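What you see is the complex with one protein chain gone and the rest in place.
For subunit A:
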Amino acid sequence: MKKASILMIVGPLFLLGLYVFPLWNIMLGAPQYPEPLGMNIHIDGIRDVNEFDLQNIDGLNHYIGMRKLPKPEEMWEFSTFPLVIGGMVFLGLVIGVLGYFKKVSYGWFMGWFVLMSVLGVLGMYDFNAWMVDYGTNLDPNAIMKLSNPDGTPMSYKPPLFGHAKMLNFGVTSLPSTGAWMMFTGMMLILAAFFVGWKANKAKKSKIHSSS
């Protein structure tokens, strides 16, 4: 259980990477942008990959009537997410320490993992909903109004994961360093659960065999 608890203490620390590294990255490349434009989505806001990228993405998007990319203060997510992540790190540490002193069982580790997973899925759902809104809720006075072959207005929702072709741009959207660190941390906690579970099983069988 000691080993498992140490994993449970180390795991949440990886989430701290989200305060430094971006969660998600979206790159937009086009023939006239040999150096693609890019945005890094951090838990507290959207930032340039290269200086002025956001300004230039906004400049291009105005042709098709997309709103400007949100400033941190324009979306509640960017003030809430850091608190949620901080809370989860704190909670994980508390569970780990309590586990170390055998105050709580390894089941709590799984509890943390499930809660984090639910929050993660909610976060992704929210992120996707924002992108749908951003990509389809267009200015009716847009300079260029394009339609799909079936006559419906073209939307410009970037892919949540992977690559999509949007007009002259190829858009690639992938998790970034922060997300990978979070993923690693969560895997450590999953491992903590299994190590704890195994140790417990071994202990139980030991008790059984000795009796």
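Assume contacts are C-beta pairs under 8 Å (C-beta built on N, C-alpha and C of every residue); 3 or more make two chains touch, one makes a residue touch a chain; residues count from 1.
In this text, contacts and distances are computed from a predicted model.
Enquirer: Can you pick, from "Raffinose/stachyose/melibiose transport system permease protein", "NADH-quinone oxidoreductase subunit N", "Heavy metal translocating P-type ATPase" or "Sec-dependent nitrous-oxide reductase", the UniProt name of the chain not shown?
Expert: Choosing among "Raffinose/stachyose/melibiose transport system permease protein", "NADH-quinone oxidoreductase subunit N", "Heavy metal translocating P-type ATPase" or "Sec-dependent nitrous-oxide reductase", the correct UniProt name is "Sec-dependent nitrous-oxide reductase".
Enquirer: Give the residue, chosen from A:F52, A:Y125, A:F161 or A:F183, that touches the chain omitted from the document.
Expert: A:F52
Enquirer: Going by the touch rule given at the top, which residues of subunit A touch the chain that is not shown?
Expert: Residues of subunit A in touch with the missing chain: 35, 51-52, 55-56, 59, 63, 143-144.
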